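Down below is the structure, laid out as structure tokens.
Shown here: the complex without one of its protein chains, the others still in place.
Chain IDs A, B and C follow the sequence of writing; residue 1 opens each chain.
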Amino acid sequence: MSRRVGLWLIGGCGGVGSTAAIGLSLLAKGLTPSVGMVSALPLFADVDLDAPETFVVGGHDIRTARFVEAVRSLHERSGIFTSDQLRAAHDDLVAWGENIRPGTIIRAGSTISGMADRDSVAIVATAFEAIDRIQTDLTEFRDRHSLDQVVVINTASTEPEFAETDDHQSVQNLTAQLDREGESVLPASSLYAMAALEMGIPYVNFTPSVGASLPALDELARMRNVPYAGKDGKTGETLIKTVLAPMFVLRNLKVRSWVGHNILGAGDGRVLADPENKATKIRTKDAVLGSLLGYKAQSHVSIEYIESMDDWKTAWDHIHFEGFLGTKMMMQFTWQGCDSILAAPLVLDLARLTLLAQRRKESGVLRHLACFFKSPMGVEEHDFFIQNQMLVEYLMQAGARQ
Amino acid sequence: MSRRVGLWLIGGCGGVGSTAAIGLSLLAKGLTPSVGMVSALPLFADVDLDAPETFVVGGHDIRTARFVEAVRSLHERSGIFTSDQLRAAHDDLVAWGENIRPGTIIRAGSTISGMADRDSVAIVATAFEAIDRIQTDLTEFRDRHSLDQVVVINTASTEPEFAETDDHQSVQNLTAQLDREGESVLPASSLYAMAALEMGIPYVNFTPSVGASLPALDELARMRNVPYAGKDGKTGETLIKTVLAPMFVLRNLKVRSWVGHNILGAGDGRVLADPENKATKIRTKDAVLGSLLGYKAQSHVSIEYIESMDDWKTAWDHIHFEGFLGTKMMMQFTWQGCDSILAAPLVLDLARLTLLAQRRKESGVLRHLACFFKSPMGVEEHDFFIQNQMLVEYLMQAGARQ
Amino acid sequence: MSRRVGLWLIGGCGGVGSTAAIGLSLLAKGLTPSVGMVSALPLFADVDLDAPETFVVGGHDIRTARFVEAVRSLHERSGIFTSDQLRAAHDDLVAWGENIRPGTIIRAGSTISGMADRDSVAIVATAFEAIDRIQTDLTEFRDRHSLDQVVVINTASTEPEFAETDDHQSVQNLTAQLDREGESVLPASSLYAMAALEMGIPYVNFTPSVGASLPALDELARMRNVPYAGKDGKTGETLIKTVLAPMFVLRNLKVRSWVGHNILGAGDGRVLADPENKATKIRTKDAVLGSLLGYKAQSHVSIEYIESMDDWKTAWDHIHFEGFLGTKMMMQFTWQGCDSILAAPLVLDLARLTLLAQRRKESGVLRHLACFFKSPMGVEEHDFFIQNQMLVEYLMQAGARQ
Partner (left out) sequence: MSRRVGLWLIGGCGGVGSTAAIGLSLLAKGLTPSVGMVSALPLFADVDLDAPETFVVGGHDIRTARFVEAVRSLHERSGIFTSDQLRAAHDDLVAWGENIRPGTIIRAGSTISGMADRDSVAIVATAFEAIDRIQTDLTEFRDRHSLDQVVVINTASTEPEFAETDDHQSVQNLTAQLDREGESVLPASSLYAMAALEMGIPYVNFTPSVGASLPALDELARMRNVPYAGKDGKTGETLIKTVLAPMFVLRNLKVRSWVGHNILGAGDGRVLADPENKATKIRTKDAVLGSLLGYKAQSHVSIEYIESMDDWKTAWDHIHFEGFLGTKMMMQFTWQGCDSILAAPLVLDLARLTLLAQRRKESGVLRHLACFFKSPMGVEEHDFFIQNQMLVEYLMQAGARQ
């Protein structure tokens, strides 16, 4: 029987998740080119990556919306997808919508919780119970579709900031707290990570939330021999920052200040309008600059929820730099991108690359995926071209071995 | 006796040349940091490059203005340099101004010719005579200042386009035409190149003019065992283009159109307002994109002379690209830079690096300097980071050998 | 029987014309708000303007495309209109498409001529014959639909520049030349104007072409007691220019240079890519600034055809101005608009306002419509707010009189 793999999306019916779903359907039918997918570059043609038609999609969500409703809403409000695309993907989206299960909102913050529909949230008393329910959903998905491999990717909204404690330093400490009633020892993003890793399912964190970024979960991944990656997909303003900043360094031009102002709408914007959730996001966006420059330049990043933007995001960046003889000069850029459209193909890349890594018996954090993330786990390097070179070298080797 | 080297600037009293001169003086006195100079990056600290205080400056110019007047005019019109900087460099600039000799305007186009002062132009009947005069000036400069090495760098304005013929295919053919009266077989930029190379003096073409880009001159350089480099300094809009375009390729985002509109004033702008001279410049700016993308995207580059800008240049670029599922998105940037301030430190870099290459017995075109040029001679690669890596590898090796 | 009026569009199946048609249909059905229509402002609620449902649409075109195909193509390439809008307007567009007649391409330039489909061009030997055919079409339209009034609006592409001669100075001179074979004494835009005015039908020139801007045609309009207006709809960059420039004047800030760079695709862009047609357009865009400022500032306007933009247009303007104590400062703006969407509601405004003027027995050029045009006929004033005040005063009076 032919190979089948599962893509399980946390927050699956959000913009990114549902765009990944419609994209996968259209790619499988040969109705859209693979523009925007890094793993589809001709350079990587020899690498044994899963073809789009191999995938089945499922996921957790805290809203009752299904894929069909989600993509129609994106089409109407944000002007993406054509009527023909919606029609062609319709049956797949309906079928995959059947694989959506109620998500958990533990420690996701009040704004995310407020978006939840009552019937679509898993009501549980302890973290242990939440993990148990997630694993039941994953097992059932795998079994029903006879999947050879499954990958879990977190595409949910950003959670509030989370303080790591002694409880998160080892599997033993963490396990001891899972049964505790009251406030969960783990936020939702980490419950999903723990559930997946424990089952030997790779986990990718496309968001700035905690996810698998805890010593206890790293220990668990290595114990179970399973790879994971993250965090926070690098799709727009930060991508450009990690492309431009190295140029200033290599030309010995001194960046004096770098201001980035982002406006966006849609669900992601609504969640980021909550200062608690925004703080997490700004932290990962802002940390990048100092690392790239090697000195401290004044950096300011702001994100504002502007309803009329819907799924589009505009970033304005103002870079004030000093050149020869103390002369101050300026570069400004605006980036006008559609968040879901930019993120979804990278989600598919990460699914394919993580499944490949698991087949190659890799475990722990996948450092060669750094170029996909704003806060690449296990890697200090933020220079996009150096990060990309890491991916190229890995895949050249992977392609050659086959 | 301590080492002394000469920097001979064609068009020396223009914005770039005179900024290089004041910069060199202030660097030698320790009054300005080396911001903007690639060769001063900490990474290259072990490479044996000539210190600023080793340099003596001279050059050719077709105007009577001297360095002191040129930098004062830049200060007043364009707001660069401080009063303190002008004062501190004054004596050096006066002394170096004594080393300026009348330039040649053969085939430089009517706009450049119109800027010439009668007394500052070398009146000659043949190309041979022009070369002879240039060599006399260079010999006298070298002898008077007891220079160990000299480098000639072309920082003059852009010449009109020039058609290569059989005459330019070999030293023999070319030499046969030098005595011809009437229209010169070589434009001014190539006369300077030929004069220098024949004397064993390295030549760098910082402009889009022909310079040493003729088979006959390459043959001459190899015969005389002398290195050369060029062409067209990459300081602003094109630099950014060669930084950003690779990102679009690596993310598999399809550039549909890339429009660049440049406005600038000052002498360079005035010359580029002449359609004949502008055509040469636009050619080197525009060729870059197709090479970087690997496919044909619509590209438009325009340059307009806007008097009020003086030595400042603003480029507006509009990049229209297609992402996943056919969605069109946009990036725009503006670059507001001072041309002389951006170019001058690179001229100093090129002087130091070319003198090093000659000491290392290299000859012919210096491919490792590609990152400095819009149309790097001898190199097809336009990706700034790959070009830069070529320089780093060369200098790491050069540093290690010492 | 209820009142019915006809809107006859020259170039009817272009972007502007077909958007006006779909808009009229949707407005008549109450399916879209009147956003973008000046005549629908609450301020003018008391003025007796024709309601959308009163209109029947027809026109001339040189391509075989009909309204339905034109709007579908705009939807697919430029992302405007929703599927619901296309469906709702379908029957009206089919019906009105039956009213499209072959246009004339006399002296429209080779680029426009090259876009013509053979079967859709009226082949005629003389200007007289062309006018005769146009009048036959108009008469047949009026009779078949029992129209109380008809207005002709030119929304075709820009023609090449045209030199006025003695032939155009009076009706008598002009009439004497109409029978001449060979090159027509009038370009297409003026043939339409003459045909309409002679029939007592008002004519509005929404393009920079000549249209009714000839002394002979003004004489004709006054003889026939019919109003006309033009020229060149003010929809985007020039609109903003006429809004911002007065502010610089009133704040005594001295504009030193104003650069406008426009990129656009679609049919209009393709025609403007022809230097002959572009020259006409740039002239009307560029003349505005000197008049507004009252002194000569350097002004540069360029228009480039960028295919990927489709019906969208982006203008980048860079305004360099001098403030107190000689300090230079800058303002830049980008305008990202959809040409058809901006223009179509103004075409409807002009139709309603011109029909009103005719009912009010006005004849000759309608000066109070200046705020709609880049080159307002009969008015030197370019300040948008002063122009708008002229419209407001006229309509307040018109409203009061009823």
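Worth a mention:
We take it that contacts are C-beta pairs under 8 Å (C-beta built on N, C-alpha and C of every residue); 3 or more make two chains touch, one makes a residue touch a chain.
Remember, it's a predicted structure, so these values are computed and weren't measured experimentally.
Across C:Val259, C:Ala344, C:Val365 or C:Leu395, the residue that sits in touch with the chain not pictured is C:Ala344. Looking at A:Ala28, A:Leu43, A:Val259 or A:Met396, the residue that reaches the missing chain in the full complex is A:Val259. Only one of C:Gly23, C:Gly103, C:Pro160 or C:Gly260 touches the chain withheld from this view, namely C:Gly23.
Looking at subunit A, the residues touching the absent chain are 256-257, 259, 261, 263, 298, 300, 302, 304, 306-309, 314, 316, 318, 320, 328, 332, 334. Listed here are the subunit B residues that touch the chain not shown: 76, 79, 82-83, 334.
Residues of subunit C that touch the chain left out of the display are 19, 22-23, 26, 32, 34-38, 40-41, 80-82, 85, 239-240, 243-244, 246-247, 250-254, 322-327, 329-338, 341-342, 344-345, 371, 384-385, 388.
Basically, only the chains that are shown with their structure count from here on.
Here subunit A and subunit B face each other with the same set of residues for the most part; over half of the interface numbers are shared between them.
Overlaying subunit B on subunit C by C-alpha atoms takes a rotation of 180 degrees, rounded in steps of 5. Rounded to whole angstrom, the centroid-to-centroid distance between subunit B and subunit C, based on C-alpha atoms, equals 49 Å. In whole angstrom, the spacing between the mean C-alpha positions of subunit A and subunit B is 45.
Of all residues in subunit A, those touching 2 or more other chains are 82, 334, listed in ascending order.
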